[in-house]
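My questions will all concern the structure given below.
Removed: one protein chain of the complex. Kept in place: all other protein chains.
And then chain A:
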């Protein structure tokens, strides 16, 4: 219960924001927070978490807020890499060969979801393959 006290503000914020399927539980010194929300709510919750535990140094929270659960096939996605091009690969892992690249801020189309980390995408030039979802943001 101690962690739920420490992160009360975070849990309250998640509840107040209406996070779907919110699931909070404490196990072996780690507080697990799962749920689904919009990208904006996810960002807000992460900022709250960072404020309560600066630099995430305590290692006592695992927060998995899925902000892309509702994204369906055909959705336009913007490439949001830090600076480089996005690799498009033959299969859903970095061990698979690169079959194409998408430029930063290029808009691609979601073809299918392999899992939460890898999506099958298609560029306007017709290149198709798997990319890491970390660098894809739905165009809203």
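One rule holds in what follows: a contact is a pair of C-beta atoms (placed from the backbone, for glycine too) under 8 Å apart; a residue touches a chain by one contact, two chains touch by 3 or more; residues count from 1.
The working rule: contacts and distances are computed from a predicted model.
Participant: Assign the chain not included in the display its UniProt protein name, restricting the answer to "Cytochrome c oxidase subunit 1", "GntR family transcriptional regulator", "BON domain-containing protein" or "Carbon monoxide dehydrogenase medium subunit".
Facilitator: From the choices "Cytochrome c oxidase subunit 1", "GntR family transcriptional regulator", "BON domain-containing protein" or "Carbon monoxide dehydrogenase medium subunit", the unshown chain carries the UniProt name "BON domain-containing protein".
Participant: Given the full complex, what residues of chain A touch the hidden partner chain?
Facilitator: Where chain A meets the chain not shown: residues 28-30, 42, 46-47, 50, 55-57, 59-60, 62-64, 66, 81-82, 84, 93-95, 116-117, 132, 134.
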